[in-house]
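I am attaching a structure below and will ask some questions about it afterwards.
Only one protein chain is missing; all other protein chains are in place.
== chain A ==
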Amino acid sequence: MLQAIVTAATEEESINPLLPAPYDIIWSAVAFVIILIFFWKYVLPRVQKLLDERGEAIEGNIAKADEAQRKAEAALEEYTAQLADARTEAGRIRETAREDGKKIVAEAKVAATTEAARVTASAQAQIDAERQSALVSLRSEVGTLAIDLASGVIGESLTDDTKAAAVVDRFLADLEASEATAGGKK
C-alpha cells in the first residue's frame, strides 16, 4: 500500500508543471489565433462602426434639435408679427367701418329728407290735379244742369252744342262777373 503511494508520488514528481508540452503550446496558439482573428476582423470593427454611427446619430439629433428650435423660434416671431399686423388691420377696419357707418347714416338721412320732400311735392301736385279735374267736371255738370233747366224754362231745346256751350259760358261769365262785383262791393 505504502509502496503504491510512493510510486504515485514519484510518478507525480516526474511531472513538471512548468515545462510545456508541444501539444499544449500548439493548441494554445491555435485558440489564441482564432480568437484574435475573430475579435480583430469581426467583433471590433463592428463595434467601432456602431460607435461611429451612434456618435453620428447623436450629433445628427443634436443638429436636428437645434434646427427645430431655430424653426420654432422663427415661427413664433412670424406669428407674433402677424398677430400685431392683424391687430393693426383690425383697428383700421373698425375705424373705416365706423366712418362708413357715419357716412351711410348721413346719406340715409339726406335721402330720406329728399324722398319726403319728393313725396310731399308729388302729393301736392296730385291734389292740385284732382282739384282741377274736379273743377272741370263740376263746370260741365253745372252747365248741363243749367241748360236742362234753361231748356225747361224757355221750352226750346238747346240741341246745338255750340250754341249751348256759348250760352253756358256766357251765363257762367255773368255769374262770375256778378260774383266779382258782389265781392268788390264787400
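What we mean here is this: a contact is a pair of C-beta atoms (placed from the backbone, for glycine too) under 8 Å apart; a residue touches a chain by one contact, two chains touch by 3 or more; residues count from 1.
What we mean here is this: contacts and distances are computed from a predicted model.
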Absent chain [UniProt protein name; select from "Transglutaminase-like enzyme, putative cysteine protease", "Phosphoenolpyruvate-protein phosphotransferase", "ATP synthase subunit a" or "RNA polymerase sigma factor"]: "ATP synthase subunit a"
Full-complex contact with the absent chain, from A:50, A:81 or A:121: A:50
Sites on chain A contacted by the missing partner chain, in the whole complex: 1-2, 4-5, 11-12, 15, 17-29, 31-32, 34-36, 38-40, 42-44, 46-47, 49-50, 53-54, 57
